Every structure is written in C-alpha cells, then in structure tokens.
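Note that one protein chain of the assembly has been removed; the remaining protein chains are unaltered in position.
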Amino acid sequence: MYAFTYHRASGLRQAGNMLAKLDDPKLLAGGQTLLPTMKQRLASPANIIDLNQIEGMSGIELKGRSLTIGAMTRHYEVASSPVVQEAIPALAYLAGLIGDPAVRHRGTIGGSIANNDPNADYPAACLGLGATIITSKRRIAADDFFLGLFETALEPDEIITKVSFPVPKKAGYYKFRNQASRFALVGVFVSKRSSEIRVAVTGAGGNGVFRVTAFEEALKKRFSAKSLDGLTVPADNLASDIHGSAEYRAHLIGVCAKRALDAADK
Amino acid sequence: MSATGIGAAVRRKEDFRFITGKGQYTDDISRPGQTSIYFLRSPHAHARIGKIDTAAAAAMPGVVAVLTGAEFAESKLGSLICGWTVLSKDGSPMKMAPHPALAHGKANHVGDGVAVVIAETLAQAKDAAERIVVDYEVLPAVVDPMKAAARGAPQIHDVAPDNTIYNWHIGDPEATAAAFRNASHVTTLEFVNNRLVPNPMEPRAALAEYDPGTESFTLWNTTQNPHVARLVISAFVGMAPEHKLRVIAPDVGGGFGSKIFIYPEEVVCLWAARKVGRPVKWTADRSEAFLTDAHGRDHVTKAQLALDREGRITGLKVHTTANLGAYMSTFSSAVPTFLYAPLLSGQYAIPHIYCEVDAVYTNTVPVDAYRGAGRPEAAYVVERLVEVAARELNMEPATLRKKNFVRTFPYQTSVASLYDTGDFEASLNKAMKIHDVEGFGRRKREAERRGRLRGLGFSAYIEACGVAPSSLVGQLGAGVGLWESAEIRVNPTGTVELLTGTHQHGQGHETTFAQVVSERLGIPIENVTVVHGDTDKVQFGMGTYGSRSGAVGLSAVVKALDKVENKAKKIAAHLLEAAEGDIVFRDGKFSVTGTDKSVAFADLALQAYVAHKFPTAEIEPGLKEGAFYDPTNFTFPAGCHICEVEIDPATGETQIVAWTAVDDFGTVINPMIVEGQVHGGVAQGVGQALYEHTVYDDRGQLMTGSYMDYAMPRAENLPSLKVDTTVTKCPGNPLGIKGCGEAGAIAAPAAVMNAITDAIGTEKIEMPATPQSVWAAIQSVNNNRRAAE
Partner (left out) sequence: MPTVSMTVNGKQVKADIDPRTLLVQFLRENLRLTGTHVGCDTSQCGACVVHVNGKAIKSCTALALGMDGAEVTTIEGLASGSQLHPMQEAFRENHGLQCGFCTPGMIMTAVDIVRRKGHDLEEKLIREELEGNICRCTGYHNIVKAIGAGAKAMAKEGSTQQAAE
C-alpha cells in the first residue's frame, strides 16, 4: 500500500467534516473492497477515515412496510436476521451469497453500494426492490443512484447512513457465479409490489446494474417464469470478457431471471 | 502388520506443528539485520531494455541498495540452466538461450525481473521501485506456440531461429505409417492441453545470508530439492563453491513441481546478500507468483489412432507443439519428450507408435514440470482417443480397452518404456463395480427427467514414476543421475535419526519413512526422527518429485537398514557369544537360533557405542550406515478412474456427481496418506479440466494473473471420492513400491472430458470445459441436429 494517515471517526458529523476537509480522503467501512484495492496500489488515498467505531450506523428495523438497514450493517447480520428473513427473504438470501463467511463478517451494505462494483450483489437488490439510499445529506432513489461502472450519485462529502427497502409481495434472487472471483457473472433480482414489478441485473451490464424493462412488461400479466418464455435480452451493451461473452451473458440473464422468479414463488 | 508398520494408517507425526501454527515456513524465518528485497519486473512481454535510472529510487527512505541487470552481468555470475539436453531429429542439441537472473538488454516475458530494491522494509522497497525509470523499447510479442515458429514471428532469442528449441521424435515412422495405411478405422483428435499455474498455497520465498567470517552463504528456500539447488547455484551460477553454500528447505507449503527449479530470485538474493552485507529476504506475493512460478502443460496436439476390424489398436501417431515459454527452465526439455512420449502406449499393446514434438519459445512465463509432468498430457492423448474410438466403433469403452490391454509382463512398448508388472483389467473391473457402471443408464434417465445431462467417462492411465534410473536418463540427455540417498544413525540410547535426500512438502515422509524404520528395527515409531532439507545435515539427495520418494527414497532407506542389520548382527554375535550365522533379528531383538539368548536393539545400540565387548579392529565402533539407491527402471503405477458428471444445459455448468479411483501403487506404506495423494491429484486434474484457464492476450499480458480471474477449485467444486486399490508389487525395488503422488492429476483430465463429451454428444470441446464453453458446445450440437432434420 501507499502511505496514508489513519483517522478513527467517533461520530457521523466528524466523519463528514473529515471527508470535506482532508486531502484525498476515503471512507473505510468493512474494507473488503477498499483494502485489496489499496494493497494492489490501484488506489492511493492520502487519508483513511474509519467508520467502524461510530455508534448507530448499523442495525435492522422493520417499520410498517419499510425495512431499513444501517449502512454499517455487516452482510452476515442481514443474512441471519430473522426480521429480514421474514420481511424480504430474498434479501437475506442475497446477503448470504456475498463473498464468503469471513468476508461477510466485515463487509457492509453501505460500503458495497457506495462502491457499485458491476459484479456486486447489493446493487441488484437495491434496484430490484426500488430501495431508497439515505445519506448524510438527502434521500436518493435507487433508480437515480447507480450511474455507471463504480460510479454513484454520491457527492464527495456525502456518507450513506441507511438503506430503506419497501417490503415486496414477492421477491427472488438468482446468482450465477464467476468461477474464479465468485462474484456474479450474472445475478438477477426480481420483485413485485402491488404497483410495481422490477427486474434488476448485475454482472452483465456494460455500464453496471440495470433494469430489464421488456421483462418487467411481460411479468405484469403474470409474475412467473413462464411469462418470460421466448424473450431474450440483446447482447449489445453487455459486458464481454474472458469469463463470459456478451452473448452468453444475454442468455444467462434469461435463465437467471426465470430461476429468480421460481425462487420468489417459494 | 503392526499398528505402526508398513500398511498402517498411522496418524502423521508432523501434524502437531502444522495444526498449532508452529510450522517453520521460509517466510516465518527472520534473521538479525534482515532487509527486504523487491523485484521490479518488466510490464512488457518483449522489450529491449535501455537505460535504467536508479538515482531517485536509491535516495528513498530506508533503501539500502538498488541493483540492475547490468550490474548482475558485470558480476560474471552464470546463467540459469536447463539440465537435460534433448537432441533434435538431426542430432543437433536443443537451443538453450542464456537466462540471466536479472534481465539485461532484453526482457522476454511480462514478469521478467529487471532490477531490485533492497530496503529496511518491503513497503519502502516497493515505494522506491516505483521511482526507478526504465527505458523500454517495446517489441512485438508472440504468445501462441502455433505462431511462434511461423514465418514473420518476432524472434525472441538469437540462438533459436524460428523460436524453435528442438524438433524431437520417438518411434518408428515407417511402420506406423504402414499401420495407418492398413487400418480399418482411424480416430483423429486435435486438442490443447491447457497451460496451468501450479499455485501451491505457500508462495515461493528465499532468505539469503552471507557470513564474511567464513566466506559462506546460507540460503533458506522453498525448494523441493535443496541439494540440487545448491549444486546448480554453485557449479553453474558460480555463486560460491558447493561447500560454502548451505541450502535449507524448512517446511515447504506445497510444490507440485513448481519448487523444483532454480529460479532467478534465490540467485539474486544470494548475490545481493554478499553485496549489501546483510541478510536479504524475498517472498512472492500471489500476483508475482503467477508471473514467475514455472507454468505447466501448454501443448497443442494432433493425434490419431489406427484400429483393425476387430477393434485392436494397430498404430498411434502424435504431433505435439510444446510451449516452453521465454526461457528453458531447469527440467523443461524433458517434460514434453522423455516424460511424455514413452507413455503413449498407455495400458495397451500398441505395436507401432510415432511421436513428434516441436518445442518453441514464446514471450510467456517459462513452462516446466507440474504434477505429472508429461504423463498427464500422454494419458489425455491416449484415453481420449480410446474413448472416442469406442464411440465411433459403437463399442463399450470398457470393452475396447479390454481388447487391447497389455496382459503379459514385462512388456516392451514401442516407445522405450518397459512395463514391469500390472493387472489393468483388475483395476478396470474393480472400478466399474465400485462405481456401479451398470446403474448408469438408470441414473442418466432420472437426470433427464430433471432436465440434466449425465455423462460417464473412463480414464485407464499409466505413468512412469520413481524417477529414475541414472544411466538410462543419462543416455537420454539428463545432466544428473536420479538415484537417492539415506543415512541411518542409531544413537547410543537406541533412538534413530533417518537422514534422507528427499524433501516432503505435504507427503508425510516424517511419518511414512519412520514407519519403515520402526517396523524393520522393531523400535517404537516415536523413537525415529526423519531429518531432511538441510545440505549441512543430509548427504546429497535429488529431492522429491516424480513420485520418487517412496520407490527410490525408501529403497535407499532399506539398503541402509540392511547394512545396519548386518553390522548389528556382527556385534550381537560377539555379545551373545555365537556364530554370526546363528543370529536372528526379529521384533527388535537379536537372538541365537535354538536358544533363549537375546539382546534388544536398544541395548545393542549402546554396546555398539560403548565398544567394550567386540574386537574394534574387525568391527568399527558405532552404528551408522548410509546407502545410495539407483533404480533399475521406472515404476509404472496404473489404474482406472471413472468420472460421472451432471450438466445443467441451461447454463453449461458441470457438477461432478461421483468419482471412483482404483489405482495400483504396488506396496502402500500408509493407506491414509496414499488416499490423500489421490484426492489431491484428482482435484488438480479436475481443476485443469473444468476451471483453470491461463489466458494471455496477444500483447503477452497475462489476463488471469490472480484468483479473481484464475479459477482455483473450491470445496464446493469437488465431490468426495471413492478410492480403492489393486496391488501388483513393483518387482524393481525392495519394498515393491510404485509411487502415488501424481496419479490423480494424470488420470483425471481425460476422465472428466470423457464424461462431459459423453453427456453432450460432441468431442469438439477443449479444457477447461467452463460453463460457457459447455453451453456453446451444446448449442452447436442442437444447431447441427436442427440442420440435419
């Protein structure tokens, strides 16, 4: 790693001030993405602001039909929470698929979505459920939050504090893993609320997580895998690399969407 | 069989330190005053190296020295070498290019070391290395072995026109051609044996220290063969006379061949340690390992099998292009020649075989032996051809094999190998029974109802192990003999040290070797310590690889034990006042036949050292004997593996649902350890067949340079295995051992690919059979089917 100065934030406001005032700062949440990147010398923040000691930034709360998760909540907490398992089981299931058990003990939802890795799982859940990202400054709808590869709507001194998920009627997630990284080669999150149907795809997009409006339309009649028979996603604009061609990813989107729908039924 | 003797599943003595975190791996060791070294490596696959500006780097905090390839060249130290001379068809020797420990003038692969920074800490060394400015003139690169020898390809080494190292062959071209002309059926396959990165979990490391008082070096190194490292570094590199260089291999965390070779890093560490007057320590990080550890395999092959009307194999023709990378690594020349082609007869009586191998340089990491080293490549050729031939002839795969098995031993193959013993049909039958091959049809139909494709694949492999008979390999061009050494030191109190020139890196010698000694001398296994890995302590030995430690290493131990027993009997005769011929040694006691006079081993040992009671002019005091054992032939472990897969046609994902291995390893010292070797070997073979893809782009950049892109098999990717054995003892060595370390890696790839191709109905699929490639193959089968309708 390059040399840096380490700061331990004791409160959210202090963290915000540091972020605004320090030179070339970076927030440290679970560190499961930032630290490997720094170890490879691909990132060189001059100042690290550690959020791990701030009280009140983690926690899971169900209020009415809204499930709110603190930004510093670890993946294993979401995966094993009876509240999440009851309200949005697909979300608990997704969190339990991130990385591996040791990574899940440290990785956080805030860190994951702030990073917006095109192969990460949480962006698919946020877009696939129509979540609201609550920051130190405002509330941002998921549809407006994920802007591109590793790019979000967050301003430089803005800190995610919570993510709020509307509780759906049905939801499901299916992840087809990259055999090497174990990230999503393609992951599809589907949900149905009374008014809204969402199909969100991670891993395949050339510009990050995206919704498949054609699938969402077809599912309006019936929220089941059969509704997608014969429908395909075009391969242009999809990612292509040594792990999967755009054509293969396009095909997998259809397969994963159907399997997510089957899971939503269980 | 005793509870701790030959054949017993003794729990390992070495485990205590490993399970408590008290192992001593090279990176665990620190020396007073130690510095850290960081290698600056070429980011280009092929480039001329111009000026290197080190001034800014040298001024950075903590920096002790900055050294470049130019300075290494000035040192007049020698090149790294390939120690096995292979001749081309025209009799000319292989074109071995110079391989300096630090590149000078030209960098030939991404990762080629160009300069080093020695600093107080590794972080400081890395910081400083970023300040080194290297003037590169980038040259076009060639990475594809099929393009390397073609007209217009970039030339990598002056000594090798057309990047060709050798054009080698073995067998009878005319007789083979005639067999093909007369064949009733010919099966043809073209395929790649995919390049692999060995990836032992412990990265390579070297810690070098120079003592100016004695003008001698100590090198701690992750090596499978400390004495060979010492010999090459002293005699060929010229770092120091052999007796002034001590090489210690402490605990070594896996090797699989990649830690056999002598690499630039340990040479540079030694050189730097003398220059800066402080110990110098290097540990690879994983990305660095991908760019510097010798890779494995990387063959492009066209192979054809000729059969007669009855399904008997009459000929085999093979052409292979072998990619050896940017430099010839220590054993590289032998892997696609003498460790490959002599196994092309497989388990079958094939009267006529002809094999040609062209080895080329490319701008990639050097390629050398990796678990199986040439034998997995041969097994893949033979077992894929035989399985496909069976399909083409509408025969059961087992039936075609049985028609062609060698049944009379010894059997002289037409590719030099002389098979000593075996019973191939026994392994095949046992494997089929354990696997329930009969029930496969029912399981396949049940899987179809769930929308899954099931396939079954056989691999009846054979390997040449127990490397190797010295004069034979000498005739074939090896620069060394491949015998092994052992020394048994009996202590006055009756405990024993066994010193062996082999060196475990996971194989459990501290237990298995102790089992042999304990049983023979009739002493508790706790009283036996195995000493290895230190050139100051242990007499010269050739190390551990090629499944040789049992067959060759333990044979040396037995010879030494014979000598100990002989001498002890002489002493016992005096102690028991009897004729030497009347002394019997059994269950740890020397006794006089027909009487109840006896002396226990421990008491005899003490007497040997006290030396009061026997004529020391005739019998020397003490009880310590050494032996060197040179095998008379390779050994030939063989067996049958059966793989059953289930494929999800929607995604192309393959799951191995069952694996059966029945191997003939001859005598087994510790069945628990042997099974573990089979498990691990199969896992690596499965890795090759399904997961591990080493990808270079056409600029020579390694696209799969970390575990994020190079898929290592996880627990979820592998099944539990059914493992069993048949036994035909090896007639060539005293314990009848054939060896077991590589078998799984040799057998597995063909078994997996035979199963997958069975499931999807096409042979046109390469390793690794990733989900995408299986899916694409299924699409093309479906498209062809639709076109035909």
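Read from first to last, the chains carry the letters A and B; within each, the first residue is number 1.
As a convention for this text, contacts are C-beta pairs under 8 Å (C-beta built on N, C-alpha and C of every residue); 3 or more make two chains touch, one makes a residue touch a chain.
Not measured: the values here are computed from a predicted model.
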Which residue of B:Gly171, B:Gly508 or B:Gly666 touches the chain not shown here: B:Gly508
Residue touching the undisplayed chain, where the options are B:Glu310, B:Glu438, B:Asp596 or B:Glu716: B:Glu716
Contact with the hidden chain (one of B:Ser42, B:Thr68, B:Asn199 or B:Thr726): B:Asn199
Footprint left on subunit A by the chain that the document does not show: 1-6, 8, 28, 31-32, 35-36, 39-40, 48, 50, 52, 76, 80, 99-103, 105-106, 181-182
Contact footprint on subunit B, counting only the chain that is left out: 11-12, 14-25, 27-28, 121, 123, 199-203, 251-254, 256, 285-287, 505-508, 672-673, 675-676, 679-684, 706-708, 712, 714-716, 718, 720-721, 744
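FYI, only the chains that are shown with their structure count from here on.
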Separation of subunit A from subunit B, taking each centre as the mean of its C-alpha atoms, in whole Å: 44
Residues of subunit B touching subunit A in the complex: 123, 126-127, 287, 650-651, 653, 691, 693, 695, 703-704, 707-712, 714, 717, 770-772, 775-776
In the complex with subunit B, residue positions of subunit A that touch it: 1-3, 40-41, 176, 179-182, 242-245, 248, 251-252, 255
